[in-house]
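Presenting chain A:
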Amino acid sequence: MSESIIQMKEVNKWFGNFQVLKDINLEVKEKQKIVVCGPSGSGKSTLIRCINRLEEHQKGQIIVDGNELSEKTKDIEKIRAEVGMVFQQFNLFPHLSILDNCTLAPIWVKKTPKKKAEEFAMKQLEQVQIADQAAKFPGQLSGGQQQRAALARALCMEPKIMLFDEPTSALDPEMIKEVLDAMVNLAKAGMTMIVVTHEMGFAKEVADEVVFMDEGMIVERAKTKDFFANPKNERTKLFLSQIL
Partner candidate 1 sequence: MLRTLKALVYLLTSIALLVSFETSAFAKKSKTLKKTQKMGFVRCGVSQGLPGFSNADASGNWTGVDVDLCRAVAAATLGDSGKVKFFPLSAKERFTALTSGEIDVLSRNTTWTLSRDADIGLTFVGVNFYDGQGFMVRKSSGITSVNQFKAGVSACTNLGTTTELNMRDFFNSKGIKYEPVTFEKADEVVAAYDAGRCDTYTTDKSGLAAQRIKLSKPDDHIVLPETISKEPLGPVVRQGDAVWEDIVRWSLNVMIEAEEYGITSANADSMKSSDNPAVKRLVGAEGELGAAFGLDNDWSLRIIKQVGNYGESYKRNIADTGILPDRGPNQLWTKGGILYVPPAR
Partner candidate 2 sequence: MNLRIKSIIPQLLTLLFVVAVIGFFTINAQLNMEERGIDFGYGFLNQESSFDVQFSLIEYDGSHSYAKAYLVGLLNTILVSVLGIIFCTIIGVIVGIARLSPNYLIRNTAAWYVEFFRNVPLLLQIFFWYYAALRALPLPENTEPLFGVTYLTVKGYYIPRLIWENFDILIYSILAAIISIIFIRNYARKLQEEKGQQLPVLLISVGLLLIFPGITFITGMVQLDVSLPVLKQLSKTSFIYAEGISVPPELIALVLALSLYTATFVAECVRAGIQGISKGQKEAAASVGLTPNQILKLVIMPQALRIIIPPTTNQYLNLTKNSSLAAAIAYPDLVLVFAGTALMQTGRAIEIVSITMLTYLTLSLSISILMNWYNKKIAIKEK
């Protein structure tokens, strides 16, 4: 339990001449739920995208489940299979049905028999309450349904860690709730989660800790209660006053 499942040490990243991440240090323990917030452009998304190496950091160390991520890392796919991700724009595969979206990776990556994969996928779909939509195609579903399908797709790989990149910001208000509910259920089941979001209600309800980022740096990291009750940094206070 003491061993951190994610360790980031002095992580730096540039886009051209622009530095997006500055000396990031972050440790996440198993079953911890962390919410990352901050103004747009502060590097939140880049931070979590570095964790499954959708973005490559240029300096520093990132260790996920005991594997260091670097150019030399072979089988990056194996690490990615352990780390599920939900995107802002859902990114479901439009040419596959919801069920096929869910079974694609289990079949091809984990070599699960198709029948087993389908059974398992149906379970996950039931969890997020869209089992009745399994045969439909992404384009036929509403935003909220699509996002839940995307969540189910990630869960089908039985990941150890789940990353959420603003999962609700592309949704209409009435759909936000259904996605958040699914995420709350997941949290209660004991998943390690890092969530980039502006939904402070969600943060208060599930997060163990909240990380506030600005200009590529971690400005403040605190237990949820402390974070909302008495933020220490001026910028955090300003941010909270604007968002709440």
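Simple rule for what comes next: contacts are C-beta pairs under 8 Å (C-beta built on N, C-alpha and C of every residue); 3 or more make two chains touch, one makes a residue touch a chain; residues count from 1.
On how the list was made: all candidates are chains of the complex that A comes from, given by their letters.
Keep in mind that this is a model prediction, so the values were computed, not measured.
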Chain A: touching candidate in this complex (1 or 2): 2
Contacting residues of chain A [partner candidate 2, same complex]: 52, 54, 77-78, 80-85, 87, 89, 91-95, 104-105, 107-116, 136-137, 139-140, 150, 153-154, 157
